[in-house]
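Only a single protein chain was left out; the remaining protein chains are all shown in position.
Naming follows writing order (A, B and C), and every chain is counted from residue 1.
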Amino acid sequence: MTAEEKSILAVFADIDPAADAIEQLRLLGVHDDCMNVISGIPVTEAMLGRPSQWTNVPRLALGGAIAGFLVGVFLSFITPDMYTILVGGQPFTPVPPAVIVVFEMTMLGMLLSTFLGVFLDSYFPSYRPMKYIPEISDGKIAILIECPPPDEQKVTDLLKKLGAESVQLTEAQHL
Amino acid sequence: MTTELKIPEYKLAEEESGKWGMVVDTDLCTGCQACVAACAMENNIPYVGEEDAAYGRSMHWIRTERFWEGEYPEVRMTDYQPMLCQQCGHAPCEPVCPAFATVHSQSEKLNLQVYNRCVGTRYCANNCPYQVRSFNWRDYQDPRLRPEITILANQFNPDVTVRRRGVMEKCTFCIQRIHKAQDLAKSEGREVEDGEFTTACAQACPANAITFGRIDHPETLVSQLAHSSRGVHHLEELGTLPRVTYLKGG
Amino acid sequence: MSKQISRRDFLKLATAGAATTAVLTGCGPASRYVEREPYQRMPEYTYNGLSTYYATACRECAAGCGLVVRTMQGRAIKVEGNANNPVNLGKTCARGQATLQGLYNPDRVENPTRQNRGAALSGDALEWDAAIQIISDALKNTDPAGIAFLMGMAPDHLFDLVSDLAKAIGAPAPLRFGALGMFEARATLGRAAETMLGRSAMPFFDLANADMVLSFGANFLETWLSPVAFTRDFSKMRRGNPKRRGYFIQFEARMSQTASKADEWIPIRPGTEGLVALAIGRLVAELKGGSVPASFSSVDPLEVASTAGIKLETLEHVAQLVVGSQAPLAIPGGAALGQSNGLATAESVLALNALFGNFGIPGGVFLSPLSPNQDAYHRPASAREMTDFIAKMEDGTIKVLFVHGVNPVFELPASLGFAEALATVPQVISFATFPDETALASDYIFPDHHGLESWGYQRVVTGSSQPVLSGAQPVVSPYFNTRATADALIAAAQLAGGKFAEAMPFADEVAFLQGKLAALVGEPDGSFFAPEINTFTAYFQQHGGWWMTAPALSSPSASNALARTVSPGVAEFAGNGEFFFLPFVSPTLADAGANKPWLQELPDPTTTVMWNTWIEMNPQTAQVMGIDNDDVVEIVSEAGRVEAPVYLYPAIRPDVIAMPFGQGHTAYGRFAAGRGTNPADVLGVRFNEAGDLAFAGMKVEVRKTGKKPQVLSRLESRIGVYGEGMGEEH
Partner (left out) sequence: MADNQNRNGVAHDNGSHEEHFREKHLMLDPMPRGKMNEMVMDAMHTTSWKFWLVFGMLAALVAYALFYKWGVMILEGLGVAGVNRPAYWGIFLVNTVFWIGISHAGTFISAILRVFKAEYRRPFTRAAELMTTFGLIQAGFSIFMHMGRVWLSYWLMPIPNQRELWPNFHSPLSWDLLAITTYLLGSTMYLFLPLIPDLAMARDRSDGWRKTFYKVLALGFRGTEGEWVHLRNAMNIFAFAIIPVMFSVHTIVSWDFAMATRPGWSSTVFGPYFVIGALHSGMGAVVMVLAVVRGTMKNMKYFIRPEHFEAIGKLMLIISMSWGYFFFNDYLVQWYGGDKWTKQLLHWHEAGPMGWMWFAMLLFNVVIPWGVLWNRKWRSMPWLLFTVGLLINVGMWFERYIIIPISLTINRMPFTWRLYEPGIEVWLGIGTLAFFILLYMAASKLIPLIPVWEVQEGQMAHSLKKFGRETVVTVSELE
């Protein structure tokens, strides 16, 4: 998919017609991979009958948590040995305070990596031109057919028949 | 045949001895303030002026406390009680400092204050049960703010850092004197002898109420006095293991 | 104790450097000065990081304690006690410690100044040559009978020099005065010693060896006579003998710092101390059985108890304690003697000692030895003598007045009129180091060095059983353009020529000193032996003086004391006020400490007040009068009035008002001027039989001023110590 290519963008006001349209398009031979749904509210894949989306966010979160845990361990058990200082008759590397440090660093690692995970998975930030129309943020559901469809006119007609508010050829533009 | 049960030697924290110790005989202390003045002169302690002094900001490293008992005519003043850093073995001030600015010396078994590492959170002072830490609330020693310091500064002890605003300080058991004595002893290839030097307060005390020395040597005067039956430790129940023993009562 | 040996070792180490320099370089003042250098620059004669220690004498009061001053790169860094000096044995008081703040005081007189009696330091600097010309002219052009010297209380080399000069030119002998001497009632002690102990000398109380001490107003732990020595002796009395702990009872209307260390504080009515002493004596004599001497039998203990405002049982209890003790000792002093019957009180207390049978035995009463190069005991002038002096100023007898080491405008009660009299003296030349009130009221100020920049010696009047001459030497070179008064006088006398030059045939101050020390050369029983004067002077500097190794106390006879009848009666009080007025010398500031910031910031031992003057009142009295802490009240006497904030002091008789002396300067530098008030402003012109001021013989009124309360700067917490703000019960 390149930005120059034009794609069909069909805008629906409701979930039901959009779900119908996706089903019909699939019958028309438009592969799921060629379709993308853009919506102003989170519409689940199940509602639209779309295949499950893959996300790395939970894994990244776990990875971040582990990294944070290790940083916490480093801070509370390794750094005191680099320059040993006795305070208040406590051991150099006491466990109870370490629990706190390890906990905070684990959580920080997890939260940071979750946040970064969204960026990574969603390719944020991206200021390149993209296929989009502003009505989507009015709560509309748009189906974006990104592969050249088998029969452009037929698809357009079908979509219109199924209740699309508008069907248009869009090209990528600056948002 | 009986086997002798061997109990492993276990040392209570309380038995852990410090290296340097002090004994203050409150029966002898006359409250004369010579120790306070001597300490201020030795350690470049700033005076804060009337207003700040009235507001609890005076910076004496040692103060003589006294209370009243009863009412006139049966009124009695309690013994003067010089209060200074107790050089706790387990000092509550130490662990709470985030910058490691107050730490325990492993070699001298003293509670150190590292001025140039202090960022002024004042947590140590809050956590000091003896309230013997003083904070540089202002730049008391800055000649730009106090022109008289230009000339008064001639008496500054070059062995002691002059502290600026925002830094905590406290009694150090005159560590500069400890170091000097140790350096001298080392250069002469011997141990520091008891009584070879003493702290400024003990040196000045006209009543000989303050005795300073090695408390880890049983034969020194200070350790003998510290084990006297009149000896008490302040707030001992907190487990701070103070190195200053007060001799109380008649 | 092993400690003492090691301390001596320490001093040997410490003064070794000083000894060699002194012996090798001879003794001209200039040759001994070490220039101030930046700390980065290390001159070749110093070791990196090593200090040089000089032994000298403390000039903060007249006790004559020995000091060892640590210097570095020409700066005085720290004052320590001279462990060998028998007066203080290595110890110092707070004022001694703070002497450096006088040396490096920002408000010193920096140059010889034409002051012209202005309100502030004029800043009209002169050359020293011109200054010496002025002194010379004053000496030469004035009828010797019109030349007067007023000196500080310390019996030092300058006093000797001025005495010699005055004698040689036919001027009246110089007068020594100090507020401490006034509040100590030294003249009274001297007279009482004369009548009861047989000789006018300073009595010596062997506190260290006593086991039952009755003090009648003597504030010996504060400023009295030789406080460091007394504090050491007190410590020995308490703990010196492991078998017993000395017992201490103080009779005083207000709990002073000294009384606060007493096992029993008995607040008797002011002016009844003599009667109480006699009553105790009678009870003791009766308990012991045998005859009761006449002085004692004339008092009725029950009557005395009611006059003194205490219970008879208290006196009986004291008498029993005395009888049960081995070495009882009674000490008269302080406000007890500053009464109309002060002399009789002192005599009564000495008689009590005679009754105890403690004359000349350990723990008893002796006569202090004379200082090594002294012919007789010279006590400082009493207030009555000062009054005569003032009269001579007023009637024009005194044409030129030289003032050194004393600040009478501040120290004398205003009602004596010193300041007014001073204004009538045609020429006043001050040698003050600091711009004090008297110096500002002078025509010229030719500033002397600070004590630590000076040569000299100081005779020790009491405090040691050995005869002691404390030696002083400069520990640093003079910081400002000052000159030793001795040098200035020698130079002026030589400039004047004739009999003046003949009287002062010395090259400089040190030559004069050597002349005075010559008598001690070859003396065998001293702290050191030197065969000739230069070595003697070098050792004198190294040791910080010269003293006999053996005690030289003389034992008075008790028979005279017991035979004599004393009847102190009750003191008379001047004024119609409701309250007895009890001024006392501030233990931390004393008479001249107010210009040292660290002394100002030292909390008063009993009240913990810093930086101010206060008026002590019994809380019950204050409640009745509707007065609270920090309220500014006015004290009105027949002689004057003074204002200060109130401190509700729990340990003072309800009929007594007390106030510390030491603050209330109108000049004397930034730390002293305008701070607090001076109780001397309310003292009247009343004397006791010995000519001492009856400073405690006033009755005053206390008036509310309605002014904004002045919060006293206290170290103590009013919440924690007095429970303020803690509600009804805590």
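In this section, contacts are C-beta pairs under 8 Å (C-beta built on N, C-alpha and C of every residue); 3 or more make two chains touch, one makes a residue touch a chain.
Here the structure is a predicted model, which means the values were calculated and not measured.
A.B. asks: For the chain that is not shown, enumerate the shown chains it touches in the whole assembly.
C.D. replies: If we consider the entire complex, the absent chain touches A, B, C.
A.B. asks: Where the complex has a chain not shown, which of A:Val57, A:Leu70 or A:Cys147 is the residue touching it?
C.D. replies: A:Val57
A.B. asks: So one chain is hidden, and I want to know which residue out of A:Ala67, A:Met107 or A:Cys147 touches that hidden chain in the complete assembly.
C.D. replies: A:Met107
A.B. asks: Which chain B residues touch the hidden chain?
C.D. replies: Touching the missing chain: residues 52, 55-57, 63, 65-67, 83, 92, 95-100, 117-123, 125-127, 129-131, 133-139, 165-168, 235, 238.
A.B. asks: Which residue numbers on chain C touch the omitted chain?
C.D. replies: Touching the chain left out of view, chain C contributes residues 715-717, 719-721, 725-728, 730.
A.B. asks: To test your reading of the contact rule: which positions on chain A touch the chain that is missing from view?
C.D. replies: 36-45, 50, 53, 55, 57-58, 61, 75-76, 79-80, 82-83, 85, 87-88, 90, 94, 97-98, 100-101, 103-105, 107-108, 110-112, 114-115, 117-119, 121-128, 130, 132, 134-140, 175
The rule we apply is simple: only the chains that are shown with their structure count from here on.
A.B. asks: Among the chains, which has its CA centre at the largest distance from chain C's?
C.D. replies: A
A.B. asks: Relative to the centroid of every protein C-alpha atom displayed, which chain's own C-alpha centroid is closest?
C.D. replies: Centroid comparison flags B as closest.
A.B. asks: For chain A versus chain B, what separation do you get between their C-alpha means, in angstrom?
C.D. replies: Roughly 63 Å separates the two chain centres.
A.B. asks: Averaging over Cα atoms per chain, report the distance between chain A and chain C in Å.
C.D. replies: 89
A.B. asks: Between chain B and chain C, what distance separates the C-alpha centroids? Give it in angstrom.
C.D. replies: So the centre of chain B lies 31 Å away from the centre of chain C.
A.B. asks: For chain B, write out the residues touching at least two other chains, lowest number first.
C.D. replies: As it turns out, chain B has no residue touching two or more other chains.
A.B. asks: Among the residues of chain C, which are close enough to touch at least two other chains?
C.D. replies: If we look for residues of chain C contacting two or more partner chains, we find none.
A.B. asks: What residues on chain B touch chain A, complex-wise?
C.D. replies: Checking each residue of chain B against chain A gives 13, 89-97, 100, 102-104, 106, 241.
A.B. asks: In the complex, go through chain B and note every residue touching chain C.
C.D. replies: Spelled out, the residues of chain B in touch with chain C are 25, 27-28, 30-34, 36-38, 40-42, 47-51, 53-54, 56, 58, 60, 63-68, 71-73, 75-77, 80, 147-148, 150-159, 193-197, 200, 203-209, 211, 221, 250.
A.B. asks: Note which residues of chain A are touching chain B in the complex, please.
C.D. replies: Residue list for chain A touching chain B: 85-90.
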